[in-house]
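Note that one protein chain of the assembly has been removed; the remaining protein chains are unaltered in position.
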Amino acid sequence: MIKPETPATVSFDILPKPIGPQPQREAVVPITMVQAINEALWQAMSTDEKVVIMGQDVGLNGGVFRVTEGLQQQFGEARVIDMPLSETAIVGSAVGMAVYGLKPVIELQFADYMFPAFDQIVSEVAKLRYRSGGEMACPMVIRAPYGGGIRGGGYHSQSPEAYFTQTPGLKVVIPSTPADAKGLLLAAIQGNDPVIFLEPKRIYRTAKERVTTDATPIEIGKARLVQEGTDLSVFCYGSMVEICQKAADKLKKEDGVSVEIIDLRTLTPIDETSILNSVRKTGRAMIVYEAPKTCGYGAEIAAIIAEKAIDSLQAPVKRVGGFDTPFPYTLESVYLPHPARVLRVMRELLAYN
Amino acid sequence: MIKPETPATVSFDILPKPIGPQPQREAVVPITMVQAINEALWQAMSTDEKVVIMGQDVGLNGGVFRVTEGLQQQFGEARVIDMPLSETAIVGSAVGMAVYGLKPVIELQFADYMFPAFDQIVSEVAKLRYRSGGEMACPMVIRAPYGGGIRGGGYHSQSPEAYFTQTPGLKVVIPSTPADAKGLLLAAIQGNDPVIFLEPKRIYRTAKERVTTDATPIEIGKARLVQEGTDLSVFCYGSMVEICQKAADKLKKEDGVSVEIIDLRTLTPIDETSILNSVRKTGRAMIVYEAPKTCGYGAEIAAIIAEKAIDSLQAPVKRVGGFDTPFPYTLESVYLPHPARVLRVMRELLAYN
Amino acid sequence: MTTTPNTNATPPESPASLTKHPLQVFDPQGAIPPLETIMKMHRFMVMVRLWDDRSLKLQRSGRIGFCVTSHGEEATQLGVAAALRDNDWLFPAYRQHGLAMWRGVSLLDLAAQLYGSADDRCEGKQMPCHWSFADKYFASYSSVIGTQIVHATGAAMAAQISGNPEQLAVTFFGDGSTSANDFHSALNLAGVRKAPALFVCVNNQWAISLPVEKQTASETIAIKGSAYGMPGVRVDGNDVLAVYQAVLAMADRARKGEGPALLELLTYRVHPHSSSDDPSRYRATEGVEAWKSFDPIQRLEAYLKYHHAMTDEALQAIWEAVEKEVYEATDEAYKVAPPAWETVFDDVYSELTPQLEEQKAELLQHETGLVLAHAGAFPL
Partner (left out) sequence: MTTTPNTNATPPESPASLTKHPLQVFDPQGAIPPLETIMKMHRFMVMVRLWDDRSLKLQRSGRIGFCVTSHGEEATQLGVAAALRDNDWLFPAYRQHGLAMWRGVSLLDLAAQLYGSADDRCEGKQMPCHWSFADKYFASYSSVIGTQIVHATGAAMAAQISGNPEQLAVTFFGDGSTSANDFHSALNLAGVRKAPALFVCVNNQWAISLPVEKQTASETIAIKGSAYGMPGVRVDGNDVLAVYQAVLAMADRARKGEGPALLELLTYRVHPHSSSDDPSRYRATEGVEAWKSFDPIQRLEAYLKYHHAMTDEALQAIWEAVEKEVYEATDEAYKVAPPAWETVFDDVYSELTPQLEEQKAELLQHETGLVLAHAGAFPL
C-alpha cells in the first residue's frame, strides 16, 4: 500500500541556541558514569537541536543525581524542562513532542517511579508505531537510575527491567561502565525507537574509566565480552557485572578456573548469538541479576539456553537473583547478590557432573 | 519483637443486607465460566458481609461481560459500587478499604486497563504488608478479563500475567474451566493476600461444565492435571488449555503419542512439584501461552526446568507464545497460538533425539 | 449511598434545563462564519450521521466486528473542525471521525480501517474506529481512556519550543475521561507551560452506563479549568455555531500565547455506547427522546431554512448525495483482502529485531497452509 507522505510538519526554529562550547576535558583522565552520561547528553543536544530533556529537578538542581548538571544553563529552559510531579505528564507529553518531531530524553527520578507512568510507557510509547501502521512513532529515551546498593529502601532500589523487556515496541538498555553508558545513550538518542535506558546508580560514581571525548555511538543489540573464559559462562548486566568479576577473580585465584563473563548490556533486542556461542563453548551457564529471581530477565536467558543450546549443557542453568520479596531496607546487602553468593553457585555449577 | 495489637478497628454494621436468597439451579446442568464466577461472587457476598464489589459498570449494567449481573440489585449500591473512570481510584481506594477491614473484589473492565492502576497494584497492593512489617495488609481480589480471540484488537486482548508474576506480594490465578473459576475465586476472596485473578474471556461462554452448587474453595498453589501422558509434558493455562488439548487429541489419533497436559492455574505461587514431576516422567516439555513469547511466564517455567530437571530432559524445552509484537487486530488468529502450531512443535519435540 | 437502583432513570440534564448559561450563537447578529462554511459544516454533519448509520448496519450484518457512533454529537466535531487551522494537531478519541472527514480523509480510507483490510492505513492493527491519519495531523488513539489528552499537551509544548506557538494541539475526550489520570496531568502541565492546547470535553453525559453525576461531583466540567489556571467554557454542544464561536475565541487566545483552555461541549449520547452496548439495562428512554428533539442537525437545518439559505429539497438532495458516497465507499472497500500474514511483524520497531526475524521466518516456513478462524463480532 502506498501511503500519503506525512509532511515535514513545520519548521523547527528552536530557541535558545547553546550559549557556549562544550567544556573540554583530558581524554586520558578517567571519568564516572554520571560524567559520561552528562557528556552524552551535552553532545546530543549540541548536534541535534530537536533533543529536549525533561524531568523532575533536572534544571537548576541538575537532577537529584546531578546527571543533567549544567545543561539548563547551557541550553535554556525551553530545552531542559523542569516538570511537575507527574510521571504520567512527563512521559505522556513526551509522546506528543515526539509525534510533533522533537526527540525527548526523559529523566525519571528513580526507576521505582516509572510505575505511575507505566500506562503511557506500555500502552502508548511502546505501541504507537504499531497501531498506526507505521504512520506515527514516538522515538524517545526514558532514562532512570535503577537498582540497589545505596540504602534507598524499597522504593529507591528496584530493578524493573523485566517489566519492559516483555513489552514489544521498547528497547531496553543497561550500561555497566562509563564508556558504555556514553556510547549506548548516544545510540539510543539517535535511534528511531523508544529506549528504556536504566542506569545502575550504585556505580554512578564508584568506577571511573577513560571515555572517548567524541560522540561515538555504540550499537544497540550487541552484548559485551567482559572477560573470556572456558569453563563457565556468566551472563549479567548493570552493577552485577562487577560483582561477577569479583567472584570470577576469586575463583581464578583459588580454583584456577576460567570464567567467561558477558555483559548483556542491551536486554532488548537480545544478543542471542553471543549468549549461545558462549554456552556452546563452556557448557555451563549462569545468570546474575538483582531483580526478584522469579520471572526476572534471567528467566528469559535460561529459557533461550534451554531452547537452543541444551545439547551443549553439562550442568543445570543457574540463576542468582534477588529474593522474591520487595526490596528491603536494613537487610539490603543480604538481599542483593554478592560475590560470595555468586562464587558459591559458580562452584556448585562447576562441581556438577 | 512483640507488637501492639491492632484494635478491631470499629464495628461493622454493613447495610443493606441481601434482599433475597440466592437463585437455585440444577447442579447437573452445565454452566459457563461467567455463570460460575457470578455464583462465586454471590456466595462470597452472602457469607461475608465485608466483601464489596467495585468496578466500572458493575452495577445496573452487570459489567460489560455481565459477570456481576444481578449483584447490585441483590446486595445494594453500598456493596456493589459503580466507580468513576479511573483504575487508580478503583485499586487505590480498595487499598484503603482493605486497610479498614473490608474485602474488596475489584473488576477491571479489561486486563489491558490494569496499566493505569499499575502503580497502585505494584507499589501499594503488593508491598503494603512487607513495608509495614506485617502490621498492615490489603488482601483483595483484582479480577480482569484477559487474552485474545474475541477480535478486540490491541487494547482488549492482552495477556499481562507476567507483569504480575514478577511482582512479589501478589498471587496470580488464571482459571481455565467454570469449576476452577468458581473454586479458585472463592479461595482468592477468602485468602489473606492480594490476588490478581485473570479470566480468559475468550472461553467465558464457550465451554460449559457441571459445577458444584456449594461454595467449596480450590486451594491456590496447585496445578491441575488435565490429562495424563507419558511422552511429552505440556504446561499451559487459561484459554490455551483447550488449544493444547486439541493438538494432543490429534497427536494421539494420528501418531499414537501420549501427551501430559498440566494447567498451571495458579501462576504465583508456582506449583514446581507438579511441573518437575511431570518433566521427570516424560523427559520432554513445552509451554504454551498467548502473551508475547519473550520474557513471558513461559520463560520462568523453562528456566525452572533448566535449573532443576536438566538431567531428565531428552529434548530442548520449547515455548509456543504469541509473537513479540503488540496484539494485532485483523491478524489475531495468526498471532495467537493455534492447535496446528502447537501440534507442529509437539512433533518437533518428539522427533528430537 | 442507599438510593434505589433506578435513580438514573431521568437523564441528568435534559435539554429543557440547560440552565448554567452555556454559550449559544444561533443569532444572526453574532460573528458566525460565512454561509459557505456553515453549509460545509452541515454537509459533514450529515456525513457523520449517515456514516454512523452505515457502520452500525455493517456491524449488524457481520461485515465488521465493532463500531462506535456519535449520533447527536455531530456538532461537537464539525463546530471544532471548522474553527481550526488545517495544521493544528488533533488528538481525538473514538467519536471524532467528523474531523477526519473535514480535513479531507477519503471515505475509502475510513472504510478500509473499519474492515482492517490491506488498504487500511493502520495495516489492520487497530480495531474499527481507531483510525489515524498523520498527514492530516489526526493522531492515533489507543483505546485506553484519556491517554491522548496529555499527548496534546506535549505536542503544544513542542510547537512552542519549535518556534511555532500559533500551531495548536486540540484534544477530544468524554465526560468519563475527565476522571482519568491523564486528564489531570495534561491540563496541569499545559497550565504551567501556557501551552497552545485546547482541551475539548464532549460531555455526552454518559460513560457507558455511568451518568455524569456519578462520574464527578464538580458542578460542571468547565469549572475544572480553574484547578489548572485556565478558562473553562461551557457550550451547548448541539449548537454548532456556538461550538464554532467558543473554539475560535479560545484558539485565538491560545495562539496569542495566553494559554490553554478547557471547553465543555454539553451534548447527549443518543446511541448505545458502542455496537456491543445495551442501554436498556441502565437508562430509561425519556432522556434519549428528549435529546433527539434537540438534534444538532435538525437545529442547523431549521436555522438554514429560517434564513432562507436552504430549502427542504436542497437539504434532501444533500442527504441523498452523501448517502450514496457513504455506501459506495463502504461497498468498494469491502472488496479488499486482509493484510498479508507477515505484516503482523511490521512496525513493532523501525526495523525487525533478530527475534522478530526468527518468528517471521518460522511463520512463513511452517504456517502458510493453515486456514485460520476469521472475523466474528467483538462481543461488547
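We just call them A, B and C in the order they show up, numbering each chain from 1.
In this section, contacts are C-beta pairs under 8 Å (C-beta built on N, C-alpha and C of every residue); 3 or more make two chains touch, one makes a residue touch a chain.
Since the model is a prediction, treat every value here as computed from it, not as a measurement.
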The one of A:Val29, A:Leu225 or A:Val334 in touch with the missing chain is A:Val334
From C:His71, C:His151, C:Lys214 or C:Lys360, the answer for touching the chain not displayed is C:Lys214
From B:Pro145, B:Pro168, B:Gly183 or B:Pro337, the answer for touching the chain not displayed is B:Pro168
Touching the unshown chain, chain B contributes residues 1, 3-7, 9-15, 52, 78-79, 81, 83-84, 86, 88-89, 92-102, 104, 119-120, 123-124, 127-137, 139, 168-169, 171, 191-193, 221, 268-270, 272-273
Listed in rising order, the chain C residues that touch the chain left out are 1, 160-161, 179, 181, 183-185, 188, 191-194, 214-219, 223-224, 226-230, 259
On chain A, the omitted chain is touched by residues 15-16, 56-57, 59-62, 64-65, 72-73, 76-78, 82, 84-86, 88-89, 112-113, 115-116, 150-156, 293-294, 323-326, 328-331, 333-335, 338, 340-341, 344
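Here, only the chains that are shown with their structure count from here on.
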Greatest Cα-centre separation from chain C belongs to chain A
Whole-Å distance, C-alpha centre of chain A to that of chain B, is 32
Taking each chain's mean CA coordinate, chain B and chain C are separated, in whole Å, by 35
Residue numbers in chain C touching two or more further chains are 120, 124-126, 130, 142, 144, 181, 348, 353, 355
Where chain B touches two or more other chains at once, the residues are 112, 115-116, 154-155, 294, 323-326
